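Shown here: the complex without one of its protein chains, the others still in place.
What follows is chain A.
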Amino acid sequence: MHKVLSNKLAIFTFVFPGLAFFLFMFVAPVILSFYYSMTDTIAPGLDVNMVGLSNYTELLFHDERFWLSLRNAILLGLGFVLIQHPICIFFAIMLDRIGGKSEKWFRTIFFIPCVISVVVISRMWLTLLDPTFGMFNKLLSVIGLDSLQHVWLGDPNTALGSLLTILIWSGFGWGLLFYYAGVKGIPEDIYEAARLDGAVGFKLHWKMTIPLLKPVIAVQMTLAIVTALKQMETVYLTTNGGPGDSTQFVAVYLYNQAFAASQYGYANAISILFILVCLLATFVSNKLVKGDSIEY
């Protein structure tokens, strides 16, 4: 074995496929994208006119829509971290405690949104939230809260909030699944020992489960933030960034600039900045929840 690993050809053979994959599928497109971001081309394969860094200066200093879309993506990330994930953890612990048949039932039910296609989810929520025929407004009227009826996705004041709710709802199952697996991985005897020491109920989970879930939480936070930044399909299918840019997200904006506005060079500049933002967010979230590995 040692001999194999000291054989340069062998090392090359083992490393090369992975490296080649990384280079061609990730590095090369990014470099190409960077090249296009310095041009004003309107579509790939067309006349290329170098414009230097002007796309970037335009983007950083003159483009309100980009900053708005970035802000919305970050808000979504915060929504995931501060609202969705605590709920996921809570439900994961509850699910674990319920046990038996109902555990299986609820586990399946909670995971349903994750197996439904994004298109279906989007249409479903559009229908639910329809101001005139939607069930949500009807429900409000039935319980006597007519005054709260609203054009949820069509009003710039509530569109973003409604969209965040949809996204948090539809991503809930995944988060739950990971935390549930994490909770299941904690040995029962640790709990028993803790109970003997007098830890019960909320305190037990706050002091025991959550710290033990830290590695899962660390990974999940990073994933949540990156998912939020990359959010595209649901927004595109429900509001397409509207009304009036109020639900504009970076990925949707990027897509529309590239393919609706035919500003391919500019869209590539957005994508390069987008990569930087994602890397930065990953770095920061890793720093914030630096999980010490726990062995049990």
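Definition applied: a residue touches a chain if its C-beta (ideal position, glycine included) is under 8 Å from a C-beta of that chain, and two chains touch if they have at least 3 such contacts; residues count from 1.
Definition applied: contacts and distances are computed from a predicted model.
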item	value
Which of "Carbon monoxide dehydrogenase small subunit", "Extracellular solute-binding protein", "Response regulator" or "NADH-quinone oxidoreductase subunit I" matches, in UniProt, the chain that is not displayed	"Extracellular solute-binding protein"
Sole contact to the chain not displayed, among A:37, A:55 or A:257	A:257
From A:86, A:156 or A:187, residue that would touch the chain that is not displayed	A:156
Touching residue (missing chain; options A:72, A:238, A:271 or A:285)	A:238
Given A:39, A:84, A:222 or A:246, the one touching the chain that is not displayed	A:246
Residues in chain A touching the chain absent from view	3-4, 7, 9-10, 13, 16-17, 42-47, 65, 126, 130-132, 151, 153-156, 159, 238-240, 242-246, 256-257, 259-263
